[in-house]
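The complex is shown incomplete by one protein chain, all other protein chains being positioned as in the whole.
Chain naming follows the written order as A and B, and within any one chain the residues start at number 1.
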Amino acid sequence: MSVDLLLSPGFIIIGAAVLLCLPTARWRKIVVGVAPLLALLRLWALPTGSHGTVAVATFNLDLLHVTATGRLFASAFLLAVWLGGMFAAASASRRELISAYVYAGSAISVTLCGDLITLFLFWEAMAVTSAVVIWSARTRAAWSAGMRYLLIHLFGGVILLAGIALWYSTGGSLQLGVLQRPSLGYWLIMAGFLVNTGAPPLSFWIADAYPQASPTGMVFLAAFTTKTAVYVLISYFAGADILIPIGLYMAIYGALYALREDNVRRILAYSIVNQVGFMVAAVGIGGEMAINGATAHAFAHIMYKTVLLMGAGSVMLSTGEQRGSALGGLARRMPWTSACVLIGAAASMGVPLTSSFVTKSLILEAAAEHHLSMVWLTLIICSAAVVFNAGVRFPYLTLFQPQQSEAVEHGHDPGTLSRVAMMLTAAICLLVGLFPGYFYTLLPYPSNYHPYNVAHILEQLQLLLPAALLFFISLPLTTPVGQIQLDTDWLLRRPLLAMWHNGIMRLLALGLRSRDYAVASLVRGYTLLFHYHGPRGILARSWPTGSIALWVALMLVSYVILFTLRSMDMATFIKLYLHG
Amino acid sequence: MIHLPVALVVIPLLGAAVCVLFRRSFIAWTVALAAAWSGFAISILIAVYIMKIGTLSYSIGGWPPPWGIAYHIDYLNSFVLLIVSGIAAVVMPYARTSVNYEIEEDSQAYFYCLLLICLAGLLGITVTGDAFNMYVFLELSSLSSYALIGMGKRRRALTAAYQYLVMGTIGATFLLIGIGLLYNLTGTLNIHDLAHQLAVNNIIGSHNRTLLTAFAFIIVGLSLKLALFPLHLWLPNAYTYAPSVATIFLASTATKVAVYMLLRFCFTILSGGFIFKLTLGKILLIPALAAILIASMVAIFQYDIKRMLAYSSVAQIGYMILGISLATPLGLSAGILHLFNHALMKGLLFMVMGAVNYRIGAVYLNDFRGLGRTMPWTMAAFVVGGMSLMGIPLTAGFISKWYLVQAALEKGWWPVAALILIGSLLAVIYIWRVVETAYFNPAQEMEAESSGEAPLSLLLPMWLLVLANIYFGIDSSIPVELAGRAATLLLGGAS
Partner (left out) sequence: MDNRVPRKPVIFCAVATALLVLADLLPYHHEGPHLPSLYIGISFIGCGALILLAIIIGWLVGRREDFYER
């Protein structure tokens, strides 16, 4: 069983990260192409409900606990790391690939673990490794964005840990399952989870940090953190009403901030918040159909966001540009990329025959079923507003608008492996949309929803086409150049930053002093070690035979005394040896 | 089938006689090879029998125990038999080339003769069910091993052998005194009868001072034989200066058999380790932990790699004793499992030393420079053995460390588990020194012409062990099963 545990899908990916240390690029490509598939096979070989626990101290760490929801999330993650890895293999640095793999492995382990402690451990591992992915872009901006990102996530981790501790100390169970009985611990755990979804008031971190990653790095980043958060919300907070307004806020926030954004990868980042908002709201609605919807939409979203980011990544790799106001005119130069991006964009809007059409409608249907008319209306408007970010605005600005600068002259499709990865991802977006019946059987609950009927198709088009019309008409109004919109991060980055800097300088001085001290004591310790353990030291040199024999006698005496002492108490010992 | 247990001892003894009679090194080697392989075959047969049917008893000369000498084989001995005879079977093919290089033509036949006597002694200790008989076999194997060590090329081999002789004799004498005291208490020498008498006459429960003193003697004596810290001082010299083949064989079998004796005395005779759980366990824990830490640290500073590995052996023995001193089913089976895995990895590593010695003539750290290029297969074997020693997943060493850590955690001994992991880290350091020198330092110019890959006769047995190290790291079901059964048997009381 212990060896079985080590072969859980998450550990396979983390193990593959070790293999990625190999110096040859060819071997790395093979690992990237094969390891996630092995893990995927392994995942589906594990029946649902299979368990694997390791006892550490008084806790049983449930390292492996396969649920239907977790399995679908883990599958999406494995596909994302497989396709993302193949896309990245040619251009990404080794550090980026390795950290992305550990990051993905931790995310997968979160979806396949059975208790809060294990979850927390992998949660923190995700935070650190994803920050390394961001830093792998090796720019100054990436460095400070990664730092901000890490701080926010460590902060979230602290809240989560405090929540878990409180929850456990007030008699709550740490096992996987929906938490009942709201208490302070309950709210803290939820808050810790929500930080990772990009919930208010910290919604800014996604758009702040992700676009600073390398063109390939963001492909990985977009897939895991927010979606694991959705998974844990499903597992622990299904049906918590408070999540509905939070989700709606996120959906509107994402749509609004993306609307006038210029940086195309930031547009996609805001679109992540927008879509995760749908999922969070669905979790809040609760009920079988809503949970199905959240799960299915997370899967679909991972796939189409991956293909869109691959498109953005290819553009950025070949042109070095990610401002919408400097792109355009690339459709002919990058035909494959354009085709895949079109499929991904269609999937993001929920055009019939694509994935999101069959997944997002589950969420909307669930809202209607629970007679939450305002929720339904907001979600409908936000799904029409996808046109303004990932759906039409992103492909139009990036590829199809008239050429805006010379940078695009260098635009070309990426290499074969990357292109194959992009096409496979696009194919998955289509397959889910084409065969919804089969896809629904993978969901946690049985579903008899049929997305394809004339009414539904017409409604969807009626929603999207007017929005597209509005988008094109309002284009002159929504193109700000060289402008950003402030967010709550202003608070962190202005007044708090100043305080922080002060503190850092003090800490730095302290660190320098303690480093000097540590080095000095290390040297002293080594000398001491060498004195005793070195070849001439007392513990290593050959001893004269006589003195060894003396040791033997000493050992004998001490053993006799110790045996006697341990087998009776001191008083009887003294009595026995003194008075015969 | 019936006479198999005694054949285990008789065949190598007869083989030894044949070796001396012919005095030709090739014939002696052939005989030794045949004896070792037939011994391994018999051990496998016995193991299969035990797994299928259960314990096997054999009375010498038809005298039933407790009057006559009885051989008694259960899961534990059959496992140790497999280790000892298996290592012998792998070492013998390796021996030919290495012995030709390291030992003069005239004395080669004697070397094989001594090796066979030593094998007979070790197998005898393992199969016998009689305490005094055990002592006799111990002397047999010890005497032959002193001579084996003394045959080393360097002059210091003689001092090392002499020191081992004195220490070994003290140890054996202590053991004899201990057995004598037990005989005094119970009037029997048969191990199972001893257990029975001690239990029936309520000697165990009554804090009998003779019993405690007997066990103090036995444990100190055995600690000497199995080189438990701080009584390990004979071991580094003995292993360093002995001929390669002798080192390989002794390192992977002799100490294991001593551990086996410890298990027999402490668990079988004391009925499921009753006293052991209360008292001895925690007393042995301290030297075991000291062995892991101090010996590993000493190993880090060694320049002679054979000596480094010898210190590492002391540390690994610490792991075994640690597992045993936990005295839980999991801890005990971890300790027994480590017997097996340590035999595999240390046998492999000393084989590498023999091969390097064959090509370069010495095994100082400096001599390893550039070997990664000139002896790729040998150094690859070293890397695998080293990984196994560190306990990296997918190697045999990982399995026993994993069980050991689990056993410590199960008891809630956090610091002990931490120390085990620190010990592994130290192993990483001393193995890495060699790997770094072999792969990342340029070769010495002088030796460019003399060195090359080791001959196939050395490489094949070596890679057999490499494969075993990897195989048992992936599919550990057989040893884990055997060790687990042996552990429950020991804790379940004398059968």
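Rule of thumb we're sticking to: a residue touches a chain if its C-beta (ideal position, glycine included) is under 8 Å from a C-beta of that chain, and two chains touch if they have at least 3 such contacts.
Bear in mind the structure is a predicted one, so any value in this text is a computation, not a measurement.
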{"item": "Touched by the hidden chain, restricted to displayed chains", "value": "A"}
{"item": "Listed residues A:Leu461, A:Leu491 or A:Ile538, member touching the removed chain", "value": "A:Leu461"}
{"item": "Hidden partner chain, touching residue among A:Ala223, A:Leu342, A:Val387 or A:Met555", "value": "A:Val387"}
{"item": "Residues belonging to chain A that touch the chain removed from view", "value": "252, 255-257, 259-260, 325, 377, 380-381, 384-385, 387-388, 396, 401-402, 404, 454-455, 458-459, 461-487, 493"}
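In this text, only the chains that are shown with their structure count from here on.
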{"item": "Computed distance of Cα centres, chain B from chain A, in Å", "value": "49"}
{"item": "Residues of chain B defined as touching chain A within the complex", "value": "162-163, 166-167, 170-171, 174, 207, 209, 212-213, 215-217, 219-220, 223-224, 230-231, 233-234, 236-237, 275, 278-280, 282-283, 294, 297-298, 300-303, 311, 393, 402-403, 406, 409-410, 412, 414, 474, 476"}
{"item": "Residues of chain A touching chain B in the complex", "value": "2-3, 6, 54-57, 529-530, 533-535, 537, 539-540, 542-543, 545, 548-549, 551-552, 555-556, 559-560, 562-564, 566-568, 576"}
